[in-house]
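Comments concern the structure below.
Here the complex is missing one protein chain, while the rest keep their positions.
Now for chain A:
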Amino acid sequence: MTSLPQPGAKKLGLVIDLDTCVGCQACATNCKEWNTSGHMGPLPDQHPYSAGQEGVWFNRVHSYEAGDGEAGRTVHFPRSCLHCETPACVTVCPTGASYKRAEDGIVLVNTDMCIGCQLCAWACPYGAREFDEDQGVMKKCTLCIDRIYNEEIPEARRVPACVSTCPANARHFGDLGDPDSDVSKLVAERGGFELMPELGYKPVNRYLPPRRAPKVDAGPPKDAGPLPSQITNPLLRWVDKVLSR
């Protein structure tokens, strides 16, 4: 059993907006291309050109429907590590390979120490762990630790790859431990929620629910002349209409 560090003030994480995610997979493939040559790379792909194609992805988008018929909704749900405050994947690790950083809360795996027992994958209720069968070690979202502090990258782009590439502005990155951060304010404003809080792992990432549909007035035209029912031939209305350029 690996112990957790004293919780730090800084809780880096993602805020994912289910109102605008269209399921385009940009976050998934951009994550993969960044990370396959990144800190935890490679992200290998088994049977890439035959049956049973299956690779390591730190970020996956699931699509499903909620509700019946027209009242229902098609939901696109991006899923990656939630960087929990009390992550079971860390405490379950027999070697200490799985760890949580005190300075920013990022959950990582030291692959040199990982024995590939996959207990962490069993422990994680969110399915966020990705086993690299090729190397026999566990891998996972690093929150792009090699981007977010990277001074070789322009400051505005020092965010996880999934955030910088998202065309629908559905992904936001920041310090959820700071109530004044943009992401914390966004969560407060939009009623952001955590996934399965009842399990007690205190995920850092938040999801924003779909907004309510805006109301548009569909009543009768306010300044219309006679009601349609009073007109036998609506064309006649136009005979005396004075229009000019």
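Following the convention adopted for this analysis, a contact is a pair of C-beta atoms (placed from the backbone, for glycine too) under 8 Å apart; a residue touches a chain by one contact, two chains touch by 3 or more; residues count from 1.
Here is the rule we use: contacts and distances are computed from a predicted model.
Note on the omitted subunit: UniProt lists it as "Molybdopterin oxidoreductase family protein", one of the names in "Molybdopterin oxidoreductase family protein", "ABC-type quaternary amine transporter", "Histidine kinase" or "Membrane protein". The chain omitted from view is touched by exactly one of A:K10, A:H76 or A:K202, namely A:H76.
Touching residues on chain A toward the chain that is not drawn are 1-3, 5, 19-26, 28-30, 32-34, 36-39, 41-51, 53-55, 57, 63, 65, 67-70, 72-76, 93-102, 108-110, 112-113, 134, 145-146, 148-153, 156-157, 161, 164-170, 210-211, 213-214, 216-222, 224-225, 228, 234-239, 241-245.
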